[in-house]
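Would you mind keeping the following structure in view while I ask a few things?
The complex appears here minus one protein chain, its other protein chains still in place.
Chain naming follows the written order as A and B, and within any one chain the residues start at number 1.
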């Protein structure tokens, strides 16, 4: 599996336009609004000629096999590692995850989780650097519950100083059900189907 | 003297009237409260555990608005009369009739409808849809496997579990409270039947998909259906599909002649590895390997394609009756 991941990385390396797409992915991670972010030219850090012909061939071969499997929908259950509210979750369809702290979506909302760091199935793994390009994997989820945690006690005391404070707190929690994880388009699509980087910041 | 007393009393009254009326004085808890509560608790403890009170017997209970909310909550539109009928048990209806007969009401007004016919209808719909759903989602599983999974989904326990979580427990008119698993399951089937009658059979199919079929989510199908004598079944299937003769072989072992022996057996057919499994002796290892091979042949592994609960089956594919 690690070998596959490595080759996938090599595939990513050999496509120059890929770096631009990834830079776009990084932009969607940051908080500042889109107009503040300049469209910086991606630095060409990868030399394609350094990769031997055999390796390039092998990479494209692997991509083709993955695409064939997906086209026949024989890939089975997919899993993904998503980045959500500062935490990473390993999820598969039907899972439940909890987001801690204030988070605007309310019950019954159907959302899609866009920051996918890794996606995989029985026979292959796609590793992002740091995230997979937007639009490759679509993760759909439903918000199931918004509640408060149990009452936590925050007690502080300083000895011999007549100092004692006790606070009680309950923080919000949101429960999310993962509905589906799907590969939206072929893996080595040379980012032809360039999708607008999503505006949401979940 | 008495005049003086009355005058002072009058003065006191005026003073109290003149004081701001909004100020509340906090009174302490009376000294009799604690011993009384203690005594009450003591008596309750002596009585032992009591049966739960039916929620419908409370003051704050409105059967009509509860029925309305039941439909709205699930996003369905029911006919009120049908829904009320779906929640009326046969035994309850008979008891009510007896009561009324004793009161001397005419025979014509006595007839109380119950949910048995709706339940029958709902049962047929649920079975037809569940079978079609399983056929669509698990195309490679043989008939007996599909039947086992369908009967798990339509078993009284599963239906009762679904039914309680839809809030039918308080709505059912039954002779006992809390209602038994059978009556819970029957009322769920009757609700499906009532839905088919009031907003069409397609809505009833979606209801079955969303509330009954979803019970299969992330369920290990081996728990629901494990083939007995897997090796023989595997041999039979290999013959049918012309895969060659199934042949178990030892792939690896560890700790022979110890308490913690582990054997790994692979099953090959025509030089192809079908499945492998572990066991503490060769027989169990062969059996688990055969089960593994069957799972990969039937596509029922854990890492198979997850069930799609948003699937829209065409109505003509669902065979009713």
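Keep this in mind: a contact is a pair of C-beta atoms (placed from the backbone, for glycine too) under 8 Å apart; a residue touches a chain by one contact, two chains touch by 3 or more.
Heads up, the rule we're going with is that contacts and distances are computed from a predicted model.
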Protein name (UniProt record) of the chain left out of view, among "DNA-directed RNA polymerases I and III subunit RPAC2", "DNA primase", "Large ribosomal subunit protein mL43" or "Molybdopterin synthase sulfur carrier subunit": "Large ribosomal subunit protein mL43"
Shown chains touched by the chain that is not drawn here: A, B
Selected residue (touches chain absent from view) among A:58, A:74, A:95 or A:182: A:95
Touching the absent chain when the full complex is considered, from B:73, B:236 or B:319: B:73
In chain A, positions touching the absent partner: 1, 76-79, 87, 89-92, 94-98, 100, 106-108, 120-122, 125, 142-153, 155, 166, 168, 170, 173, 175-177, 179
Chain B residues that touch the omitted chain in the full complex: 22, 24, 55, 59-62, 65-66, 68-69, 72-75, 161-162, 164-167, 169, 209-211, 213-215, 217-220, 251-252, 254, 264, 278, 302-303, 309-310
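To be clear about the criterion, only the chains that are shown with their structure count from here on.
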Gap in Å, rounded to a whole number, between the CA centres of chain B and chain A: 35
Chain A-facing residues of chain B, complex: 217-218, 301-306, 308, 310
Of all residues in chain A, those that touch chain B in their complex: 73, 75-77, 92-95, 121-122, 179-180
